[in-house]
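Removed: one protein chain of the complex. Kept in place: all other protein chains.
Chains: A and B, in written order; residue numbering restarts at 1 for each.
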Amino acid sequence: MSCRVGVVRFPGTNCEFDTVDAIRSLDGEAEVLWHGEPSLKNVDAIVIPGGFAHGDYLRCGAIAKFSPIMESINSFAKAGGPVLGICNGFQVLTEAELLPGALQKNAGMKFLCSMQQIEFVSTSNVLGRQAQAGDRLLIPINHFEGNYVCSPQVLNQLEEENRIVFRYTDNPNGSMADIAGICNTEGNVVGMMPHPERATSPLLGSTDGTTLIKSLLIT
Amino acid sequence: MSPAPEDASVHRALGLSDDEYQRIHELLDRHPNHLELAMYSVMWSEHCSYKSSKIHLKRLPTEAPWVLVGPGENAGVIDVGDDIAIAIRIESHNHPSAIEPYQGAATGVGGILRDIFTMGARPIAVMDPLRFGPLDDPRSRWIAEGVVSGVSGYGNSVGVPTVGGEIVFDETYKGNPLVNVLAMGVLPSERLVLGQASGIGNLAVLLGASTGRDGIGGVSVLASAGFDESSEDADKRPSVQVGDPFEEKRLLEACLELLDEGLVTGIQDLGGAGITCATSETASRGGAGMDVDVTAIHAREENMEPVELMTSESQERMLAIVEPKDLTRVIEISSRWEIEASVIGRVTGNGQLRVLNGFDGEVLASLPASTLHDDAPEYDRPLAPPSNLTERRSKDASQGSADCVNDLLNLLRDPAWVYSQYDHQLFLNTVVGPGNDGTLLRLRNPRTGEETGRGIALSTDGNHRWCHVDPRQGTAMIVAEAVMNIACVGAYPLAVVNCLNFGNPEHPEVMWQLSEAVDGMTEACVAFNAPVVGGNVSLYNETNAVDIAPTPVVGVIGMHPSLSVPPPVIGLPSDASLLLLGQVPEANVSMAGTQWAWEVGGCKDGTLPTFDLAQAVRTATFVADAVQNQRLVAVHDVGEGGLAVAAAEMAIDSGVGAQINYHSDHIAMFNESGGRVLAVVQDELLDAFMTDASEHEVPVREIGRTGGSSLNFGSEITIPLNDLEHACRNELPEALGRGTISA
Partner (left out) sequence: MRFEVKVEVSPREGIANPEGSTIERALPALGFVTAGNVRVGKVIHLQVDADSAADAKSLVEDMCNRFLSNPVIEDALVEVLEG
């Protein structure tokens, strides 16, 4: 298993090295890709990590979607390449219209950092290769804008096409239908608010994120 | 140069005394012009010069073999082995936060982070000890909510986890909150850089945000005078700066890249007194001089006066000293991070700080750089204990309501509402996060990310009640408490930083408090072999001429030498012996300075219980050893609220109760006799543990048994866990969580 993962760094991104460390701790290869350069350096998968790309000014992800690397990621995703957006990365993917819907401020109007239980709903995607639907995972959340919204039509479509990847078992942010993560029709692009890279060591309180990252590494 | 001011009202308006003006006149051997006067005014302000406290701070122990940089630089730096060093600092942002809570707190975080990366360290942790007026005061709630949002908004966005702190509410902080922020960073030892300018012809490059009119004279206006309600807020608001965490993040990354490539010979952040401070400090530390071209400063507004440019406290700026050959690369890296970079100065050899209108233009100011620092006044202000001290100390603080069940419910407070708003996990280091005794972080190599197998522990502590009753012993006790907190996560102390929050230094009683606190801190730091590596003094914390209770806050950093499993939790396991370790309180121990006496009994005076510092040292070492040897199943420091609050917190944490067969009166339950810890050891290890404790001269008493769904004291007091949990968890969300209302 020598999957090479490109981890995208925008100015303001802050989880890029955590993500690289987590991938390496699971025997994957990882390198940081600068947002200003279009080349994906022939990586096998892309992670857009958490943080505050461009300060989250205007709207989370709104400025990042115009970075030179995003065009390449768009083509990569369209060609079936695995793309995972974590937290701010999920916000970027919705702004870039690689995933439907949007993420707005938490219903409680507070930033939330806490361990959260989520349930695997659909495993037909790049994160689900080592999981069963119904598996429950403890993975931290860390966001202000994690409250997923979309039109009723889109929600129907997500449910019918089995594209809701994770739901919260105890909804912390007001997300529609308890959504914590979704994927595109093909299952190669996944966005999720919880941070799997933060659940990869017994010293950090959970190792439930490893199954997700390992799944991404099987390409 | 413009003509010398004749009128004494000019220097007085700038906050300089007539004597100070005379001193400047002597140093220059002429009258200063207005720009020069303004520069002295900001640099000789209390905040920048420590003129009232310096004479006392000199008594603190500051040296140890592992101390690489002690007080006086931007941050203290200690060697933690494996060629890794740690930079640490604590600062206050009290006055700005009282006026504009969100921005005051946000810029406080920004400022302290720059102090850390100035040293070449990547900031990896923030702690925020916060103190506000009472929760039933709408304005205090507004301040508390805004400050927490500000720390959250800036800290999370800039990408540094906030891993611990404190939150305290008390009448004494009504109108004058205390917003202290501690930051810590790691660096490869060889990257350590100091804020000095050397090498004639080297360039001073201003990096980061543009310079605006915000924060003109902020330091001298805000931090060097108290508040009175007549002129409150409106007049002072223009001095408050607005933080931009995204600018700071880019500045941080750019500066670390510059340092990694060895492109700077010295670097200094811009905080209080802005460019005046940064240029004169770097020049005088390096034994050099500097020419500063005000026209080269990238300004936010047009037509800014030289005095505004030189004293503006606009945020998110750094000054780097660069060899001319490296300038191109410096500008390349800056533009990659979208950071402005302007050459605003040149290092000279004559020791003068000259402000010029164009490098070859008119000289607007010229003064010996070192006079702004080294010749700053130093006051030995009159000090005296309060005249009624004897009477105050004779009070009995144990009187008052003693409905112990209700009292306990009132004393419980879960800070989760605060820390759940902070990213406390970033960088994957947080083994024990906020809401516990000490914070414990994995120590990893800053270059490779590899684990060292060791941990770094942090705790911040203050206690205005103890320090009000007895600033000397109270301060010794808070140092001990912080050390005990990190012992609970398995760490031994390495160093201390302090933030000394006091009232008006022109009040002799306040100077006495400060002096006593310094002595108490010295005693404790010597006993724990933990030198003070940095600090901050915040004076003039007063409202309507009433000083706050003395509030020294300490941050203790310690080393966990072998971190392979997480340390014991706070939560009680079922069916085990509950042990109380440490100093045995004397019979009828004094309740003076306890949370119970202040919040229930209504007495703020008395005499603190006897505190055995040597015993606290033995207990802390023994506890840390026991954690290291994985002998404890659960452990929790006994602090504010005494044994009953500590036991309740342990029970709530795991949902397991206990039967405590100990005196069930309010003195036994709520006394705050220092240096004690509650612990649980597996039954089969109990005998060996007791023997070991006795050999180490650490008193241990078995005070009860865990289990059940209630917390019982003796046979009279039974409190269902549900009640405890409800009282503990709901207070802050109910008071602060319903959205914010400006009072």
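In this text, a contact is a pair of C-beta atoms (placed from the backbone, for glycine too) under 8 Å apart; a residue touches a chain by one contact, two chains touch by 3 or more.
Everything numeric in this text was worked out from a predicted model, so none of it was measured.
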* Asked: With respect to the chain omitted from the figure, which of A:Ile23, A:Leu40, A:Leu137 or A:Cys150 is a touching residue?
  -> A:Cys150
* Structure fact -> Missing-chain contact, candidates A:Asn14, A:Ser67 or A:Asn106, resolves to A:Asn106
* Absent-chain interface as seen on chain A, which is shown -> 58-59, 62, 66, 94-95, 100-102, 104-109, 147, 149-151, 174
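What we mean here is this: only the chains that are shown with their structure count from here on.
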* Structure fact -> When centres are defined as mean Cα positions, the distance from chain A to chain B in whole Å is 36
* Which residues of chain A touch chain B in their complex? -> 11-12, 14-15, 17-18, 21-22, 36, 51-52, 54-57, 108-114, 140, 142, 144, 195, 197-198, 200-205
* Asked: Which bits of chain B are touching chain A when the two form their complex?
  -> 152-153, 156-157, 159, 244-246, 249-250, 253, 336-338, 419-428, 430-431, 442, 449, 563, 565-566, 737, 739
